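A protein chain is absent from this complex, but the other protein chains hold their places.
Note that the chains take the letters A and B in the order they are written out, and that residue 1 is the start of every chain.
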Amino acid sequence: MSLMKDLTNGIYKENPVFKLALGMCPFLAVTTSVENALGMGAAATFVLIASNFLVSLFRNLIPSKVRIPCYIVIIATFVTLVDMVMHAYLPALHKSLGIFIPLIVVNCIILGRAEGFANRHPVLNSVADGIGMGIGFTMAMVVLATFRELLGNGTWLNMDVLGSAFQNQPLLIAILAPGAFILLSFIMGFFKILETRKGGCQ
Amino acid sequence: MIEMLKLGLVLMLVALIAAVALSLVNSRTAPLIEIQQELEKQNAMSEAAASLMPDDSLAFDSLSIDNLENPYASCDELLQVVKVFLPPDTSRIGYVFIAYGKGYSSTIQTMVATRMDGRVSGTIILNQQETPGLGANIVKPSRLIDHLIGMNGQECLLKKDGGTIDAMTGCTITSRTVVNSVRQGLEDMNEAGLFSDEIAVDEEHTEGGSE
Partner (left out) sequence: MNASAIMSMLLAAPSSGNQGFDLGRMMAIIIAAIFVNNFVLSRFLGICPFIGVSKQLDSAIGMGAAVIFVMTLATLGSWSVYNLLLVPMNLGYLKTIVFILIIASLVQLVEMILQKFSPSLYRALGIFLPLITTNCAILGVAVLNIDEKYSLGYSLVNAIAAGIGFTLALILMAGLRQRLELADVPPALRGKPMAFLIAGVMSIAFLGFAGLGG
């Protein structure tokens, strides 16, 4: 029961991006296309689950004074592992995601969940939390990437959606840096409205 | 003091385990990665050279500095020229080189095949991380790089810079980078005396016409 709660927690109630405002840098940087968002989401989810698992497993062995450096080392190790394995076995995916993978290290969602959840919860719950947070992060990225790719390029997941007439004169701003900020602001505002509506009904 | 020592020890242990794990994985993946990159380069080279002559048995040979007196060929970041020939005949039918240029947000690598008269016969973008939907469209040949075909060093210029090539809409910087890096490569090769005009020109032109 509580496992289920930990799993779904990250997807909506404590969505890392829209609610906790964590992991903004990779979130804004890779959402230029849905494909990148999915790839980044998969890589980050893997690192999140693995680091939550290890941190939770050794939570009683690591002295609390040096826990943050230890967590950072664990996270950086997994990121480098993902980088190397992907480069060797999935070169095409690595090519399109290459620059974003090292950025996972400084994704504050991962350190935040290690520090905020995994170091005081049992292994299974921590893994569930990792999965939930990872899905929540990926979904948030896909939402923003959908808007940016559709408006800025006229495609979705590289599929033609809005036709060639639009593609010749797309809303370029959406795919450029300002578009990420502005669209994120609107999405966050939308979530806020949803919340106040819900609060009003109760 | 003992407390500090213990903390340091724990940290060191964690770092050590991490380093050992990584070096193990690295020893497995590094050779694979190298093979893949070499293969990728080979494939791109064959693809570019196919524009010179569509023949599977084309062979490549890196030009060494000794027989060339080319100051540029020694620096692999700037210009690395590979000669193309059709065995058993070892006379060159053209060259392949990689042009490097700093674009809007990344270094763009363009693989270029040239004929013996110094005219471009084929181009492929090898590597770029430009803005998706904008500069990244450089990988679509029809947007820009197809227009380079048939040009020599002097003609390789954007309209804005006095040439005849249209830049891609909204990404002059990316377009300029590619065009200029290709021109730089062609000019360097020309200076090094790699191109021969006279007889080879006619042959290559008939070759081009039949494609």
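Here is the rule we use: contacts are C-beta pairs under 8 Å (C-beta built on N, C-alpha and C of every residue); 3 or more make two chains touch, one makes a residue touch a chain.
Model, not experiment: these values are computed from the prediction.
Among A:12, A:89 or A:190, only A:190 touches the chain that is left out of the view.
The chain omitted from view is touched by exactly one of A:7, A:73, A:127 or A:175, namely A:73. Only one residue in the set B:7, B:86 or B:173 touches the chain that does not appear here, and it is B:173.
For chain B, the list of residues touching the undisplayed chain reads 15, 18-19, 22-23, 26, 30, 75, 77-78, 104-105, 172-173. For chain A, the residues touching the absent chain in the complete assembly are 21-22, 24-26, 28-29, 68-69, 72-73, 76-77, 79-80, 83-84, 102-103, 105-108, 111, 173, 176-182, 184-186, 188-190, 192-193, 196.
Rule of thumb we're sticking to: only the chains that are shown with their structure count from here on.
Taking each chain's centre as the mean of its C-alpha atoms, chain A lies 34 Å from chain B. Across the complex, chain B is touched by residues 32-33, 36, 62-63, 65-66, 69-70, 73-74, 76-77, 80-81, 84-85, 87-89, 91, 95, 98-99, 149, 152-153, 170, 172, 175-176 of chain A.
Note for the complex: chain B touches chain A at residues 6-7, 10-11, 14-15, 18, 21-22, 25-26, 28-30, 32-33, 36, 40, 127, 129, 131-134, 170.
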